[in-house]
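The complex appears here without one of its protein chains, the remainder shown in place.
Let's turn to subunit A:
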Amino acid sequence: MIELQNVALRYGKQSVLEDISLSLGERRIGIVGANGSGKSTLARLLNGLLLPSEGTVRVDGMDTAKDGRKVRAKVGFVFQNPDNQIVFPVVEEDLAFGLKPLKLPKDDVSRRIDAMLARYDLGAYRTHPSHQLSGGQKQLLAICGVLIMEPACIVFDEPTTLLDLRNRNRVAQAIAELDQQVITVSHDLDLLADYDRILVIDQGRVVCDDVPQKALPFYVDLMS
């Protein structure tokens, strides 16, 4: 459970988020909003990548301002551009990087990498240079890099924006099949259509918090 209490975030005098209080416990939560509305900033607050100027963000009771590392082990984050998320030049090495803090035996690391790559049909690419993967494969590798750390929740920041239709569908299916709680920031309304809850962000505030059947038409109206 992620809880935000009276959260505000400001850069100097510029307000990005104002007075946000939420309890996020549903299995699938979507966040929509115009460019610059503050939705990606809100996502980054959820695992302590950003800290609020006012208020608190707690993950299972842990304050992101005090227990950042523990929070990030619980809440994974997949960025919009996988090129900025994959930090090692070879596929298997990038996955091993996420396991480093766990200090596991080498055999265990290797088994986990095998299982993760097999799950997303990337087994043949284990020793492949990561920059030579396709856009969809890179996004799947970025997801693997987070999943291998076994977080309880994963935040996706516009995971399908840079992908063609085939890869978009592949990534959407991968997200749909996850057992974890998923919080997705997206402009792709089809991706969020069967979610449990949608937050609409406008000018740094939550202006609608409802099921997709109500929140998505509200958002479309807001943008028209």
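Here is the rule we go by: a residue touches a chain if its C-beta (ideal position, glycine included) is under 8 Å from a C-beta of that chain, and two chains touch if they have at least 3 such contacts; residues count from 1.
Everything below uses one rule, namely that contacts and distances are computed from a predicted model.
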item	value
Name per UniProt, for the chain absent here [options: "Cobalt ABC transporter permease", "Chemotaxis protein CheW", "Fe-S cluster assembly protein SufD" or "Carbon monoxide dehydrogenase"]	"Cobalt ABC transporter permease"
Touching residue (missing chain; options A:Leu42, A:Ala96, A:Met116 or A:Cys153)	A:Ala96
Absent-chain contact - pick from A:Glu54, A:Asp83 or A:Asp114	A:Asp83
Residue, one of A:Leu49, A:Val171, A:Val200 or A:Ala215, that touches the chain absent here	A:Leu49
Absent-chain contact - pick from A:Ser23, A:Ser53 or A:Gln132	A:Gln132
Residue numbers in subunit A that touch the chain omitted from display	44, 47, 49, 69, 72-73, 76-77, 79, 81, 83-90, 92-93, 96-98, 100-101, 127, 129-132, 145-146, 149
